[in-house]
Every structure is written in C-alpha cells, then in structure tokens.
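Other chains dropped; remaining ones untouched in position.
Residue numbering begins at 1 within each chain, and the chains themselves are lettered A and B in the order written.
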Amino acid sequence: MSNSYGKLFKISTFGESHGRAVGVVLDGCPAGLDLDLEFIQNELDRRKPGQSKITTQRKEEDKIEIVSGIFEGKSTGTPIAMLVWNADARSKDYSHIADRYRPSHADFTYQEKYGVRDYRGGGRSSARETLARVAAGAIAKLFLAKYGIKINAYVSQVGGLSLQKSYKELNLEETENNIVRCPDPVMAEEMISLIDSVRKDCDTIGGVVSCVVQGTPVGLGEPVFDKLHAELGKAMLGINAVKGFEYGSGFEGVKMLGSQHNDAFYVEGDRIRTKTNYSGGIQGGISNGEDIYFRVAFKPVATLMKDQESINQEGEAVTVSGKGRHDPCVVPRAVPIVEAMTALVLADSLLRNKVIKL
Amino acid sequence: MSNSYGKLFKISTFGESHGRAVGVVLDGCPAGLDLDLEFIQNELDRRKPGQSKITTQRKEEDKIEIVSGIFEGKSTGTPIAMLVWNADARSKDYSHIADRYRPSHADFTYQEKYGVRDYRGGGRSSARETLARVAAGAIAKLFLAKYGIKINAYVSQVGGLSLQKSYKELNLEETENNIVRCPDPVMAEEMISLIDSVRKDCDTIGGVVSCVVQGTPVGLGEPVFDKLHAELGKAMLGINAVKGFEYGSGFEGVKMLGSQHNDAFYVEGDRIRTKTNYSGGIQGGISNGEDIYFRVAFKPVATLMKDQESINQEGEAVTVSGKGRHDPCVVPRAVPIVEAMTALVLADSLLRNKVIKL
C-alpha cells in the first residue's frame, strides 16, 4: 500500500536490488502521448551506476522494456508497465551481510517491521528502486513538455563546497557537461576533486541538489494538505538519503522581515507577475507562474569501503566489512531522480487541476 | 479531493475564515478511545489568536463542539465530526481587499485557479483552517498516548535568534512557561523582545519550530514513497507559511563524511539502539526507536500593518492598506499545529503498521 505515488498520474514501483527485476506501472498517463523510448532510456543512463569515476563502479546496463500500455508508439490510456531485468545479481556477494545490520542502512528497521527481508544489496530499500521512478518520470517529462514545462536539476553543493550563485546566474545547459552535474565548470572541478579524494579514503560525503521548474502555468497544487510544495517535499524526502527540503527563501527566509520577503505584484503584458520570488513560484500552495525552485539535502551514503563495528540479528558484535563497490557521493546520480520525481509531481498536479472549475 | 490527510487515521477539514464554521471529520479513529474534551479544547486554546501580546489581537473563542462519533465519552469507530463556529466574522472589514491581491498571499492564485473566491480574511487559505487540524491532532495525541508516544514542539529560532542547544540540553517542560514557547528562558526573553519590536514596526518576522517525538516503537513508516520522514515533511509543508523541513542531521549533515554520519548500533538491555542519532530516529523511512527530531522553517507572515503597493483583479495599481490586526511572528502559535500534524502522521503510521506482518 505504500509503493505508489500520485493520485491521477500514478506510479507503483516494484522489485528488489537482487530480485529478478525492478519495474513500475504508470496508471493515468493520458492517451495519445508519444512514448519516446530513446528518451526514456537516456534518462535511465543518466542514473545508472558506473557512468563515471566518481560514481559506483557497479556495471549495470539497465535496459528498459515497455510491456504494456503502448500501441504503435503511443500511450493508450491503459497502464504502462516497464521493467529492467537485474543482470548483475551476484547474490553471493551479500552472504557476509545476511544476518548483520549495516549502520545507517534499513537492515534493522526492515527486519523488525516485516520479520523477514531480502538482504541482498538492501533488497527493496536499495536505491536501485529509483530507476523505476526515473523511467516513469521520463514519461511525465514527455507529458509536461506538451505544456511547455521544463525541469532542470543540478548539483549545488558537495560537502562544504557550496555554489553561492542563484540558478539565474548559471547556464543550466552546462549541467550535463561534467560528471558531477554542476553547471559552474570551476566549482564542478573542485567538487570532482573532493569526491575523488573521499572515494580514495573509502568514505562518502553528502551534497545538495537544486532544482528549477520553468513554464509552469498558474494554478497547479491543491489546498490544503496537497499544496504543490508539500507534494514536492514529500516526493523529494521519499528519495533515499534525503534529509531536508526547502523551497523559495527556505530556511534563510526565516531571518527576513515580511516587508522584505513579500513579493510585489506587477503586470507584464497580459501576465501578472511578481518582482521578487521569495515565494519560490508557489503561493498558498498553488503555482503562481513564476519559476519554482527548491533544494534537496542528501546525507553521505551509508555504504563505506571501511570496516565498521556493528551487531547482527542476535545482537552480537560483528564487523561489517567494506568490500565491493560504493558511491562516494550520491548527488551526481541523484540529479535525474530529483527531476523525475519533480516531473511526476507536476504531471499529477496538472491532471488534478483539470477538474477544478466548471 | 485535496482537503484530507491520512490513509487510515484520516481527517478532512472544511470551512473558511469568515464562513459559518471551520471543522473537521476524523474517520478511522479506533473505537473505545476516551475523547477528553477538555484536553482537545486546551490544545485549541494554545493555537487561538489573542493569547498574548506577541500574537494577533483578534479575539476568537474557538469553542470546539463534537457532533458525531462519540457515545458516552468514547469513540465508536465512526466518523468524529468537530466544529468551531466563526464568531468574529465582521465581513465588512474585508471589503477593502475584495478585488485586490495582497502580496505573498493566496489571493491571486486562488482567483486564477477557481475563478471565484471567498476573499474575506483569506477564505479557505486562511490559517484559521489549522484549528481543525489541532482538534483532530488532539485526538491523535490521546490515541498515541496509549502507546507511550509523546510529541514536543518548541520555538528554536526567531529571525536571526537561533537556539544553539540540542533538544537534549533543554527542559521541554519549560516550553509552555513563556509566551514565545521557547524552552530556554533566556532566549525566550530575547525572542519576545524581537517580536515585540517587529510588531511595533508593523512588520513580521520568520522563525523555526523544532519538534521531538519520543517513545516511538520500531517499525513506523512505509517504504517507498510513504517514508515516515516524507509523511512528516509533507504534513509540515502543508502548514501555512512553511518554507522548509529537515530531520536528523538535515542540511548540515551534507557536510559530513559517511564515517562520521553513520549511527553505530549497540545493544542496551533487550533493545537495539544507536550510539549517535544523525538518522533522526528514522532509517530507510522506518522508525528505529530512537528519538525522531526535525525542524520546520516558517517565513515571515505576509499580512503587515504597513501599506503595500499591489494590483487588483483588473491588473490596476492599488494600495493594500495595513489595517486590522496582525501576527508579528507565527511560530509561537505554530507550535501546537506542528504537534498536531505530527500526531496525525504518527497515528496513521501506527495503524498502517498493524497490517504488515502475518
């Protein structure tokens, strides 16, 4: 009951890291949309492991397969099921953690909650599940593109290295030009060096992904509980390793006075706009047509290549050995995931907004 | 379709600031719970306007009435409807804003989304709606108390005044002993002075509410999309004026290394615990039995007592005059709202967790 997101543009994901497959069923995609398989695969490629020296070296092809809901290249309004088969299963790798709880992983909580768990590679709690979101998010992007809505995420912080520029001072087209996905080339180099040195230390480090949505019409988002930023926040906090979310002025805005923070309205052509945008494009939970922007904090990944002291299911002291491959910093690969979840939120909001007025 | 929260312990709120009443229907409260009306009313009193010199001086009694779902003082498992009649309606007060868009309010977005709106006091977008959440949250608290779960929120920042102590260094029993609801008496005085001076300037200022949940059993929260912290985040971001949410190590955790951030397990009696708690009591989206703690950022309230330049529905330049009464800083009154939403999230999680295992 908990593996679904969305009310009208709705996804249900399934699959474990080392089960047969990971996949998603998208129910509610309107009929008549061109399902561009190449684009969907490309989004998955942005997420996949082994894409650069600063991501995990695990090799997975992650080829997506559409098994339903498509006819002659178009969506038919019926559920779109998509699958990626798990190639690099190698379950033997994981026998060493079968009975032990890795620190800051979900091993302990899953075991307690369910009384049974697929311990191989984290099973269902593995970030591998996010490929299903990226696949569905790619379709959401195709849908949003019909309405002129565009989403750009990028890495704005790694450890203490924080990009001080606003998204308006950056060329977001640069994001994909470096392996850390930071649109500032100078900062990108610094970030890559930092991650590389953390990697060599067999350690991990956190980061922040920023995201901008442009071209949103006025009116998306539902009062009271389903405010647009509440949906975005939940979607982001549902991504593995996320610890915080802020939009518009965020935590910094706390320090401001209302007279500074209020966004004055003005008229530009036939549009009502605001001079500043501390609101982050959302007022009263509803998009106001300005850019929506927000920041997502990711903790350092829990999987280290160092040995760690822990306990096993019997409560005995054990060592969790650091072997295999690890992701020294999750944010470069998190960029497409943030975009995908954002796209899913907006696609759902767009459909919900269609049934509001007479 | 958007005025509900919860899957099993579910609330639906209704009512406008200046309509006849504001209320809530709670569906899913288990049968047999003592519905302590005095406690519920007391929670509402913590939220109500006019309670101190640093909150809005509007006078509202906000007497709660239970109209269904109760029999001989106990819940019966049927929907519990509760109402507060709007006494201080004074609709005439609002004619001056009937056609104009107040900056950083929801006037513009509601008008565009629905084509019609009750402009009196913000109508449905008014924070007055939150009294319905507090009433339902009070029942959630009564339910949680049966399971030993306790929730404490407090003000940890006003403007630039930020309490540097962790909740463990504070006596949370002190929270209700001052009007700003900061458990540190020295900081409380400073905060009160700051708010008072902002109020005299006819301005407003932001703040942060921190919240701690103690006594949570292991196992609450649902993977994948309904992670416990994702539900908490959504619930907080659904409160008016909230701009950010972080839990555990939050945005600061970004700067840490995995080897610092990982919470080592140990055994204490018959419990498995963690030595540190950067995880914020939640791992893999599921509570691990440690304290859950998080921070919620509130922007400065948009209603000022200053005149502001704006536009009206026709796009003409108008002045929004600052008259009436205003809330110079929303966080003192937000404390019970944060607690209420937290209680609702946990009550729902608790019920959902009952149907997980054979």
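In this text, a contact is a pair of C-beta atoms (placed from the backbone, for glycine too) under 8 Å apart; a residue touches a chain by one contact, two chains touch by 3 or more.
Source: prediction; values computed, not measured.
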{"item": "Overall copies of the shared sequence [whole complex; 2 in view]", "value": "4"}
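Please note the rule applied: only the chains that are shown with their structure count from here on.
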{"item": "Angle of the C-alpha superposing rotation, subunit A to subunit B, to the nearest 5 degrees", "value": "180"}
{"item": "Centroid distance [mean C-alpha coordinates] between subunit B and subunit A, Å", "value": "26"}
{"item": "Subunit B - residues contacting subunit A, complex", "value": "1-5, 7, 13, 101, 103-106, 108-110, 112-115, 124-125, 129, 157, 159-160, 198, 201, 203-208, 218-219, 222-227, 229-231, 233-238, 243-251, 253-267, 272, 274, 278-280, 283-288, 295, 297-304, 306, 308-311, 315, 352-353, 356-357"}
